[in-house]
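Dropping the structure in here first, questions after.
For this view, one protein chain was removed and the others were kept in their places.
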Amino acid sequence: MSNIKDILESVKGGTLSVDEALLSIKEKPFEDLGYAVVDLHRRCRQGVTEVVYGASKTPEQIVGIVNSLLKNGEKTILITRLSKEKAEIVKRSISFTYYEGAKIAIVGSLPEKDGNGKVVVATGGTSDIDVAEEAALTLEALGNEVVRIYDVGVSGLHRLLSRLDDIMSASVIVAVAGMEGALASVIGGLADCPVIAVPTSVGYGTCFNGLSALLSMLNSCASGVSVVNIDNGFGAGYQASMINHVRIKG
Amino acid sequence: MSNIKDILESVKGGTLSVDEALLSIKEKPFEDLGYAVVDLHRRCRQGVTEVVYGASKTPEQIVGIVNSLLKNGEKTILITRLSKEKAEIVKRSISFTYYEGAKIAIVGSLPEKDGNGKVVVATGGTSDIDVAEEAALTLEALGNEVVRIYDVGVSGLHRLLSRLDDIMSASVIVAVAGMEGALASVIGGLADCPVIAVPTSVGYGTCFNGLSALLSMLNSCASGVSVVNIDNGFGAGYQASMINHVRIKG
Amino acid sequence: MSNIKDILESVKGGTLSVDEALLSIKEKPFEDLGYAVVDLHRRCRQGVTEVVYGASKTPEQIVGIVNSLLKNGEKTILITRLSKEKAEIVKRSISFTYYEGAKIAIVGSLPEKDGNGKVVVATGGTSDIDVAEEAALTLEALGNEVVRIYDVGVSGLHRLLSRLDDIMSASVIVAVAGMEGALASVIGGLADCPVIAVPTSVGYGTCFNGLSALLSMLNSCASGVSVVNIDNGFGAGYQASMINHVRIKG
Amino acid sequence: MSNIKDILESVKGGTLSVDEALLSIKEKPFEDLGYAVVDLHRRCRQGVTEVVYGASKTPEQIVGIVNSLLKNGEKTILITRLSKEKAEIVKRSISFTYYEGAKIAIVGSLPEKDGNGKVVVATGGTSDIDVAEEAALTLEALGNEVVRIYDVGVSGLHRLLSRLDDIMSASVIVAVAGMEGALASVIGGLADCPVIAVPTSVGYGTCFNGLSALLSMLNSCASGVSVVNIDNGFGAGYQASMINHVRIKG
Amino acid sequence: MSNIKDILESVKGGTLSVDEALLSIKEKPFEDLGYAVVDLHRRCRQGVTEVVYGASKTPEQIVGIVNSLLKNGEKTILITRLSKEKAEIVKRSISFTYYEGAKIAIVGSLPEKDGNGKVVVATGGTSDIDVAEEAALTLEALGNEVVRIYDVGVSGLHRLLSRLDDIMSASVIVAVAGMEGALASVIGGLADCPVIAVPTSVGYGTCFNGLSALLSMLNSCASGVSVVNIDNGFGAGYQASMINHVRIKG
Amino acid sequence: MSNIKDILESVKGGTLSVDEALLSIKEKPFEDLGYAVVDLHRRCRQGVTEVVYGASKTPEQIVGIVNSLLKNGEKTILITRLSKEKAEIVKRSISFTYYEGAKIAIVGSLPEKDGNGKVVVATGGTSDIDVAEEAALTLEALGNEVVRIYDVGVSGLHRLLSRLDDIMSASVIVAVAGMEGALASVIGGLADCPVIAVPTSVGYGTCFNGLSALLSMLNSCASGVSVVNIDNGFGAGYQASMINHVRIKG
Amino acid sequence: MSNIKDILESVKGGTLSVDEALLSIKEKPFEDLGYAVVDLHRRCRQGVTEVVYGASKTPEQIVGIVNSLLKNGEKTILITRLSKEKAEIVKRSISFTYYEGAKIAIVGSLPEKDGNGKVVVATGGTSDIDVAEEAALTLEALGNEVVRIYDVGVSGLHRLLSRLDDIMSASVIVAVAGMEGALASVIGGLADCPVIAVPTSVGYGTCFNGLSALLSMLNSCASGVSVVNIDNGFGAGYQASMINHVRIKG
Partner (left out) sequence: MSNIKDILESVKGGTLSVDEALLSIKEKPFEDLGYAVVDLHRRCRQGVTEVVYGASKTPEQIVGIVNSLLKNGEKTILITRLSKEKAEIVKRSISFTYYEGAKIAIVGSLPEKDGNGKVVVATGGTSDIDVAEEAALTLEALGNEVVRIYDVGVSGLHRLLSRLDDIMSASVIVAVAGMEGALASVIGGLADCPVIAVPTSVGYGTCFNGLSALLSMLNSCASGVSVVNIDNGFGAGYQASMINHVRIKG
């Protein structure tokens, strides 16, 4: 769509017929595999490594999509929510590095770290680490330097305060916590950069699979905190990377 | 019920007929006003100032109940959830001190402070003060020394840490907070005494009238925290007083 | 807390006694008004215009807090959620510009626009404009250039696509929508910058006062979208400003 | 019931006794198998292929019902929500074509396509295809021509816009989507025919097993959209077929 | 968008410059009033009377939008959710017929009845009539013949069965009910045409403002039933009209 | 419907034409007032005083319905949920006794008490009395002897136990309680007759307008307890009357 | 408790010492097995066959409780929610008849049928039969004659109307239905006896495991309907039996 003008110029210049132009607008930017329409121009449009959401696709579908992307020149491909079982099947066709806790596979080489600064990924407890790693690996796959601060929940403030230097010097922070999710508010009150909060489904009873932490984070009394879906480490990492790559525009 | 044995002894001794005994068990401890059954022996049984819940009673009913209690020798009577409008009507018949924010009236004189130590009542924000005062006044009406620490929410940790001495030296703490309710967890992590958390309905949107704070408090990662109903300053103050009066029992 | 080291150096150098040091750590950064603990060093710590949440404070409390801030040299003060009635009372004591729809008052002069680029504030419908203005005015009070794109909901895609240039050139976008909240996903798919989604309570029936829009935004199929509380235009504007001011750090 | 008049006429004409008439009203239109009352006149009354909901019936019950229908002359029978395990058992007694993803079995031959036009079945993602196929196969079993448009979710508008011709020329559209369910609103805004929206349980966290998509669809800002139960591809297909068979009545 | 091809042809033919073409695509189909982007080509695109949602607009905004539509040749304009108070203000500037119960205003003349057949609008009780009238008037404003069957709830089946002829001969039925919403299922089982169910917020306690009726309708055991938002008489009428105007296509 | 056989016999006997028979089935048992279809044969069919639900009807509609019933020979008519304001308007046309707390009007004379035994109506607190009176007056209007036991909540067991004789000798009990609704379980454990539990919306915070009491009652550990809608004193009284009138059938 | 008077008389008469009396009140009516306190006088007190809830007890605990009851002379014991696996273990120690679908075991012989009339148990669909059988078997174990009417849901009214005679002649009806639960309302409108509604967890998506049916039943527009917990066939059967055994009391 961003190149409608180019296409119109070609029509005017006679190098493109009207029917060809229409065809071009409709068919150019993706490959239709039947079960999936692979976006081949996304990198141009959004400037990022391509991502495949693995959770509800068959191994065969994942292989098909990744191959379509590789064929079109993609260098780094992130596959998220890829279970160990699927990973083993996909591995027969495609080579990648697999991170079991985070359920992430990275096809190809990691890009250079070209962000504005460091991104802190913090967790309230040990049990939040898998979700945090999904965020951290996403950040690394998108060219960010990551500082991990794990198990620094608010019931023991000493642990968090001892990492104050890291928090104060971050460009953006991803705060990952389950249960009551208070970590986001406390970090939000200490930091002077954007905080992306990730509620996790860790807990039991009225944690309601992360709903309690989500509500807590949405109601944070600290300014500068926004929230993503429960357990959505990828989404937080993706947006944190965008923030860490915001550049001065004319 | 605790004196069934006394009654049985009297039956055996012949000072009480069987029918009188039955009557005694059934009719003794209260006065039935038709619209309310006033418990006249509660003080003996539970050892506290009597309390009248004013929210859903007419001014006439409140006057009737209070008079029944006064007639039976009650010295201090706490009327909770008494709106300003009702208070003005009740005041025509009964003398009391009224606290508008907390919606509390205290009939009679305050008892001596005979608790084990001090009770801290803390709030996250300015808006939580009315609920906190309901707790604080209840505590004072039940014979406790109260230390108020207001507007020390977790988005500005400096404010809370500056009152660390009060928190460390409390016998029991009532933590009152709306929005994300993180105050309870942070105080729970700092204190070495029981913390009663009171979620307030302060906030908007997903605060869901205090539900977010409630869930947060129920999921507190700090041990030693229990929770009462939303905006239930009275309940928290009442239990905190019980805790502050726990005595060594043989 | 960031200057504990300075304080310790002064202790060592003998220019500060131990008790003075302790006092300094505890009492320095705020003024305790009883009903509110005003944070006087926040600007240093977080680099922003000071904000007063007006919703649950009395006009007298607001005047007290604002005067405390002005006395300490604050240049620009944003008062949010200030109803027209309260605004008229506060205005007797303090001078400010009042925006009725957005319920915002700005005390003092607006800062220079020093962000990395432009911030787009978009709405799905006419009814979302008040919340959007809360975001837009917050952004302007924090030094950002704002582009408003209102009533471009997804049921008429033509309207949104006609503003594609603004969307493609933004540094960060605030997407404000009620009802089904699909605007955030569609903008998230078109833009290559972070999108902060604000669900509004606009709608009826199963909109559940914004819950439907909130859930929709949290589940956005577009990457790079994070969410704030329902109707929280201020929170979105505040974080968008932080993102628009992210600088390259060593 | 529609032929009460016929029955009364027969009573009057003396060809039917009163008791026979009563019997006729009560016992005619179904066969009672004990565990199920099979409706044998439904086709006459509603003009459609017969459907058996397989989810909570035993294979033996399904065989019994299907045989009762076949015995009464039914040509095409659709069995929905038939798990692979049950299908294998039922297949020992009855011959049918089984579609594993859609969990549908079709007994007998497909009817002719006699609808007013084409029915489009669209999905937001690859993971919605199973539900979409339940709708598509139901439509085909009821005599409709179906156009499938899969994986055209709103986070990549190009994909959807490239199929605009199909959307503009449909008689009715079934829009199947999980997560935030925005597909229904965007299609509803583009199309000039009724849209039946099917939320799917695809997603995680706050998708709440399809509730988020359902709410989104119910709050659609586009007119002409109605909604069926989560994952109810059959219901959407069934109603879409009814709409595609609406005829001009006197 | 539907005329991209025309525009491209003009570019090729030289009657339109490339920049003019781009402008044409972007600016043609609507007028931007600042607070609202009025869609002026919708009638062409979707073939219906124009609709203005009045609930969250000021009287001034409504007048502005209606005038913009009238200026562009619109003959019939439906204003929904227009309160009596607003209606009186708008009436000073624009002439219309106002229906107080249904909160609907119709500007201009009603179109001819050109649907495929009759549309039945039925209610469970007397209290559902306002919502039903919103549907019925919408249907009439869009060119449909309407049959009203009110207060025929399932607790007195006789009432409903006595209208069986109307139900059996309808092209499409709008079933409006609050409380337990069973009307939709019973009608769905009797009719052989599509049923659009409208839950209403009528009831108390666990009716949860229409949620109970909504859930009941979504779970209808009758096939051929779809559902719109609570109290959304307009949405049901609009879709019913679409269905009643489905024509045989190529 | 119960007299279809009579109608058929008349057809056969020639005293009724087929068309007259059809008409008879369709039009006999009610009068259609346009806004309401008044059931005139209900008393025969269900054997009870007629009831008009007043909550969502206009005073004019109520007058119309009551007059239709009176004209057809009804002796006692119960109007429920009739606000004081409406009652005053209706009273200009119809004579009745009005009970303000219970919002009930009784037209005509009370029937004789012909139940199997006494019905106990008990409440947990003073605030539940209005709902309890709705049940008690309904019971009296339907011919039952009622024993009221008010303010006997479980937090003071003495009060309840003192009324054990009434509880043990009841034919059926209506237990009315808000807050935690424990009254139903305790009474259910003590009584040997059916208990109909009525949750009330009394309470605050997590009482969620009666939802907490409702859930508590549905989960009662005592057998023999069933539940009606929140605040539905009428429904409980109506069913309790049915139970108190169960007779030995062949 | 009912024999306190007897005990007191014995005290007076000297046949019982005070301590023995106290002991008698406290220890008489149950046997404490450590993990369970078996109520041995319940039959006297409530007049029913004893019931053991098997769901959350170990086979060993069930055997212990049943033996304690048998030892005390109980003739018929109903064990509910007994899984097939547990039943097989328990069967090694105790003899009983087991009903697999209903998960019910009956120890001992069935009592005589001594109810006032017949109890109808009806279901909406085939899938509701297991819950209905729990009700029906409970009824039979408590001495009732049961008429089963299965698969008569409201989407095919013919099926239900054909059983009108059974419905009209019942003493009490148990209506069991999942999905939208409309069966209870329709039967409630037809019958002139109490209806106990049992929502079942049958369905998918927004049936929310029976919540939709529960809400529907609580909001029934038919009078005389009360509701028990989801899938609680036992509770409905138990109360229906109580109703069917209501006798005329002095």
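Details
Note that the chains take the letters A, B, C, D, E, F and G in the order they are written out, and that residue 1 is the start of every chain.
We adopt the following convention: contacts are C-beta pairs under 8 Å (C-beta built on N, C-alpha and C of every residue); 3 or more make two chains touch, one makes a residue touch a chain.
Remember, it's a predicted structure, so these values are computed and weren't measured experimentally.
Between the chain not shown and the residues F:153, F:194 or F:235, the one that touches is F:153. The chain not displayed touches chain F at residues 124-125, 153-157, 179-182, 185-186, 188-190, 203, 205-208, 211-213, 215-223. Those residues of chain B that touch the chain absent from the view are 1-2, 45-47, 51, 116-118, 161, 164, 168-169, 171-172, 190-194, 196, 214, 218-219, 223-229, 234-236, 238-239, 242-244, 246-250. Listed by residue number, the positions of chain A touching the unshown chain are 125-127, 129, 150-152, 156-159, 161-162, 202, 204-207.
As a convention for this text, only the chains that are shown with their structure count from here on.
Looking at chain B and chain C, the chains that touch each of them are A. Distance between chain centres (mean CA atoms), chain E to chain G: 49 Å. A separation of 25 Å divides the Cα centre of chain D from that of chain E. Across the assembly, chain F contributes residues 1, 25, 161, 214, 229 that each touch 2 or more other chains.
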